[in-house]
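Let me begin by presenting the structure, written as C-alpha cells, before commenting on it.
Missing here: one protein chain of the complex. Every other protein chain is in place.
Read from first to last, the chains carry the letters A, B and C; within each, the first residue is number 1.
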Amino acid sequence: MNFCSDNVTGACPEVMEALVAFNQGSAMPYGGDDCTARLPRIFAEIFEHEVAVFPVTTGSAANALALSVLTPPYGAIYCHPQAHIQVDECGAPELLTGGAKLVGIPGEHGRIDGDAFKMALAQAGFGVVHHVQPAALSLTQATEAGTLYSLDQLGSLADLAHQFGLKVHMDGARFANALVSLGCTPAEMTWKAGVDVLSFGATKNGAWAAEAVVFFQPELAGDFEFRRKRAGHLVSKLRFLSAQLQAYLTDGVWLRNARHANAMAQKLAQGLGSLPGAEWVHPPQANELFIELPEPVLQALEQAGFRFYRWLGEDHNQIRLVTAFNTTAADVEHFCQVAKQASQAISVSPGHGANLAT
Amino acid sequence: MNFCSDNVTGACPEVMEALVAFNQGSAMPYGGDDCTARLPRIFAEIFEHEVAVFPVTTGSAANALALSVLTPPYGAIYCHPQAHIQVDECGAPELLTGGAKLVGIPGEHGRIDGDAFKMALAQAGFGVVHHVQPAALSLTQATEAGTLYSLDQLGSLADLAHQFGLKVHMDGARFANALVSLGCTPAEMTWKAGVDVLSFGATKNGAWAAEAVVFFQPELAGDFEFRRKRAGHLVSKLRFLSAQLQAYLTDGVWLRNARHANAMAQKLAQGLGSLPGAEWVHPPQANELFIELPEPVLQALEQAGFRFYRWLGEDHNQIRLVTAFNTTAADVEHFCQVAKQASQAISVSPGHGANLAT
Amino acid sequence: MNFCSDNVTGACPEVMEALVAFNQGSAMPYGGDDCTARLPRIFAEIFEHEVAVFPVTTGSAANALALSVLTPPYGAIYCHPQAHIQVDECGAPELLTGGAKLVGIPGEHGRIDGDAFKMALAQAGFGVVHHVQPAALSLTQATEAGTLYSLDQLGSLADLAHQFGLKVHMDGARFANALVSLGCTPAEMTWKAGVDVLSFGATKNGAWAAEAVVFFQPELAGDFEFRRKRAGHLVSKLRFLSAQLQAYLTDGVWLRNARHANAMAQKLAQGLGSLPGAEWVHPPQANELFIELPEPVLQALEQAGFRFYRWLGEDHNQIRLVTAFNTTAADVEHFCQVAKQASQAISVSPGHGANLAT
Partner (left out) sequence: MNFCSDNVTGACPEVMEALVAFNQGSAMPYGGDDCTARLPRIFAEIFEHEVAVFPVTTGSAANALALSVLTPPYGAIYCHPQAHIQVDECGAPELLTGGAKLVGIPGEHGRIDGDAFKMALAQAGFGVVHHVQPAALSLTQATEAGTLYSLDQLGSLADLAHQFGLKVHMDGARFANALVSLGCTPAEMTWKAGVDVLSFGATKNGAWAAEAVVFFQPELAGDFEFRRKRAGHLVSKLRFLSAQLQAYLTDGVWLRNARHANAMAQKLAQGLGSLPGAEWVHPPQANELFIELPEPVLQALEQAGFRFYRWLGEDHNQIRLVTAFNTTAADVEHFCQVAKQASQAISVSPGHGANLAT
C-alpha cells in the first residue's frame, strides 16, 4: 500500500537467494572474485556489444562517477532541468567531476527539447576560455516525469551531441521499465541510439543496492576505477554487488519485474484516469504516474492508509504514484476502489457541487 | 585457506539472517525506516553515550566523510604515514574534504609517536595564512601494523590534539578486534579516551558492507547527512545497512566474531613464532600478523594452496596473515604444520645451511 | 576607437602615479604594509560602515572567493542566468566553493525577477538531504545587460533572501558606473539595501588589476584569508594592489571616471537611438549599450576601424558598446557620425528600401 517509490521495496526473491548463495567460502576482495569477473560477459550478451562494467551501490554514485570520466572539471553537462543529477543528488556530480556545471535544457514531460539543446550548443562558446566547455549530454530513460524518449528522440539528441564532440550518458535508474514499455532491445535503447555510458539501475527493480556503470566503448572507461575508489565507492566484498546483478539479469528476472511494475501502473492509470477531476500531469509510460486528483479523493486515499507523495508539497493535489515488482493487483484495485468511492461521494455532495459551480 | 585479508569473507550467519528477515514488506527509503531509527539507541547503549550514527557501505567512505566535517578544505589531518587514509584510499580524504592535507606523523609499529606529533603541532603555524591549518588527528585502532594503542597512549595523543583545538577521529576498521584484545569497554576505547568521531567497522568482522560513522557529540555531526548524500553514499534501501549493524551488535555477535579471529591469530603466532628464521615485523596484537619467514617456507605454504600477501612485493619474504570470524582452527593448524615441515626441511638441507653460514 | 569593453583601457593617471610612488623602499609582503593597513578605514569612510576588505587581482577571483565563504560545498547560489559568475568565469565559483551549484533565476534585462526567485526558494527543499541547500543570492550591479536595479529592487530581493536565511552578494564589477547613474551613496546601494558582501571592481574603471572583496559585517569574512591564499590569490607585494585602490578612491577619482564613462555612453545612445532601424536590446543605464543596428551601418563602422563585439555572433547585428573613463567625446562623435552617414545611405538606396518594404 506504499506507492511512494519503487525503492520502498526490498530485494526480489531471486536476488535475495543469490546473496545467500554467494555467502559461502572466501573470495578475493575489490572485484577479484569470479562473479565480478563474469559481469562483462553477462552485460555484453544482454547489450550485444563489448562493454566495461563497474558495480556501485547507488544511482547517484553511478551517475556522478560516469560523468566524471566524460567531462573536465570545467566542463558543461547538459541535462533536463528536472533531471535527478540536477535536482536530487545534492551536488554529487559537481563533487565527483571536480566542479563541472550542469546546464538545464528544458522540454515537456521530462524530455530535453532538441531545438533548445541545439540553441544551447550554438551559444556555448566552444574553445572560449571564459565559458565552461560542453562535454556531455545526460538523458534520463525513463524520465523523471515517468515518460519515455522514443528511440528516434534518443538517437536525434545523441547525434546532435556527437556532432559537437559531446559524449552521451543515460541515467537508467528505471532502465528496465523503459525498455519493456518501448519493447525494444537493450542495444537499441543504448549504443545503437548513441549512448556512450549507461547508469544501469537495478535497485529500484529488484536488487537491494546494485547499479552498474556500463561503458559501450571499454576504452572510454579510462580511469573510472581510480575515480570509484577515491570516492569511497569500491566495495570490498564486491561479489555481493555482482551477485545481485547476475541474479537480476539471469532468466529475465529484470524484465519480468519491470513488466509487472508497468502493468500495475497501467492498471492504476486505467482506474484513475476516468475519475471526474482527474488530470494527467504527464502521460504515464512506465511505472510512475503523475496525476492531479480532487482533494477529497486524496484525503480518502490517505485515510485508507495509502502512502504516496504530494509532488508539489502538502497543499497541492498533484501526486506521484510509483509501482514496483512487488506491487499487487489487489493493492491497485483497492486503491482505485477507494478513489472511485471518494470521487462518487463528491459528485453527489451538494456543497462540493456548489463549489465546483463557482 | 585464504589469509589475505578479513574481507575475503562473506557475512556471518547472524548478519545474513537479518538481511533475509528484513527483506519483507516495504519501508521508507533513505533512512526513514524503523531499523535505521533504532540505530542511535543501539549504539548509545554499547558506547554508554549519546551518539549520532550514520551507516555507509565502505570504510573509505566512513573515514573520508567523517573527516570532511572535522576539517576545512585548507585543514591538516595528522595520521600515521601508513594509515589507511594516507596510503590505501586513493585520495578519498582529499576528495571528500575538498582538498585537506594529510600530514604523516611517524612512529613505530603503526602507532603515532607522541613527541613527533607535538613537534608537528609546534611548527604548524596556527593562524598563519600560508599554512594548512591543523584540524584533526586520525588514529587507527587496531593499527595498520596489527598492533594496538593502549588506552593511555590513545588518551595522551587525544589530549594533545584537544589542547591545540583539533578533533580526534578513530579509524576503527578493526575496532572489535582491538577492543577484545585490550579487554576494555567501547566507551573506554573511544570517548573516554578523547575520540570525537569513530569509523566503526563491521564489514571485516561479519557484515558484508556496513560501517557506521559515530559522533560522540551529536552536534558535531553538523552537515554530515548532506555530505554523505552528495558523495553518493546515501543508500536508498538503507534498512539493509542498518539491519546488518543491528544484527552485528545484537547478543554480542561482533565480540564473539572478533574473539575468534584474534584467537586464531594467536594460534598462528604460536605456531610460526618459534620457527627458525621467523622474525616478527610487528608484535601481533589483534588479528593481523606481519612476519618474515624463510623463502622455502613461504614457497611451501604457497604450493600447499594457502593465500596471503607478500607485503613488500613478490621478491620479499615479509608476509601479512589475517584471520577472521570464520577462520577455522583446522586451517590454522594445517598452515602451521606445512610451515614447520618446510622449516625442518631447510635445516637438514646442507646446501641451504651453507648459504646461512655465509 | 575600441568600444569592445572597459577593460581595453590601461590604468588612469592617478592610479599609475600611485604605482610609481609606492615603488619606493621596502615593505612587508602579503599585506603587512602600511597601505594595505589603511584600506579598511578608507572603505569604511566611503561605505559609512565598518568593513573587512581584501584586495585581489581579478573580478572572477573576487566573486568566487566571496561566494566561497557564503556557501557550503553543497549550497545553491541564485543568480541571473546571464550573470558573469554563471556564464563568464569558466566555473570559477564551482571550483572555489568546492562544488556549489549556481541556479539561474530569470528576469528581464539582466535583473532577477522577484517572483521567480520566490518560487525557486519555495521549491528549494530546505533541509532536504537530496537537494543543494540555498546559501546565497548574487546580484550584479550594473547588470550584464548594462541596466540597473533600483534601490527598491535591490532591497526587495535582499529581503527575500534574508528571510530564507541566504546571504546577499553583489558583483560590482561596474559598481561605480551604477552608483553615479543611480545618484545614491555607496551605503545605500550596498548594506542599506541588504548586501552582505561586495565584489568592488576598480579594474574596469581606472585600475589595472585591483578588485576588493568588502564584507559589511567583518565577522562574516570568516576564513576568507585562508581561502584567498589557497587559491593562489594572495599577491606577495600586496601594497601595489592596495595602492591602486587607494588612489582610485582618493579625491573622487573613481566617481569622476565613472561619470565620464556614463556620459560618453549617454552621448552614444543619443546619437544612435534615433537612427532608422536602431533598436535597443536593453535600456542603457550605465556605460554599456546593447543595440541592434542595420547591417550596413555595422559594416561601415567596422570599416572605419571601430571595434566592438557582435554580441550574438558574427552573423547577428546586435552589438555591445562599452565606454570607459578614457573614452573621448571626439571618438563618440566620430562613431555617431559614421553611423548616421551609413544610415542615410541606406534610406536613399532603392534596393535596400525595396527590401525593407517586403
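Operating definition for what follows: contacts are C-beta pairs under 8 Å (C-beta built on N, C-alpha and C of every residue); 3 or more make two chains touch, one makes a residue touch a chain.
Computed from a prediction, not measured in an experiment: that's the story for all the values here.
**Student:** Could you tell me which of B:V51, B:I112 or B:V132 touches the chain that is not displayed?
**Tutor:** If we include the chain that is not displayed, B:V132 is the one touching it.
**Student:** Of C:A52, C:V235 or C:L293, which residue touches the hidden chain?
**Tutor:** Once the missing chain is taken into account, the touching residue is C:V235.
**Student:** Check each of C:T36, C:T57 or C:N177 against the chain that is not shown and name the one that touches it.
**Tutor:** Checking each option in C:T36, C:T57 or C:N177, the one touching the absent chain turns out to be C:T57.
**Student:** Contact with the hidden chain only, please: which chain A residues?
**Tutor:** 30, 72-74, 98-99, 129-130, 133, 223, 225-230, 234
**Student:** Provide the residue numbers of chain C that touch the chain removed from this figure.
**Tutor:** 2, 4-5, 7-11, 16, 19-20, 22-29, 56-65, 89-92, 94-96, 203-204, 208-209, 226, 229-237, 240
**Student:** Spell out, residue by residue, where the missing chain touches chain B.
**Tutor:** Those residues of chain B that touch the unshown chain are 73-74, 87-91, 94-95, 98-102, 104, 123, 129-132, 312.
Please note the rule applied: only the chains that are shown with their structure count from here on.
**Student:** Could you find the chain whose CA centre sits the greatest distance from that of chain C?
**Tutor:** B
**Student:** Averaged over CA atoms, how far is the centre of chain B from the centre of chain C? Could you give it in whole Å?
**Tutor:** 53
**Student:** Centre to centre, by mean C-alpha position, how many angstrom separate chain A and chain C?
**Tutor:** Here chain A and chain C have centroids separated by 41 Å.
**Student:** Among the residues of chain C, which are close enough to touch at least two other chains?
**Tutor:** 73-74, 98-99, 129-130
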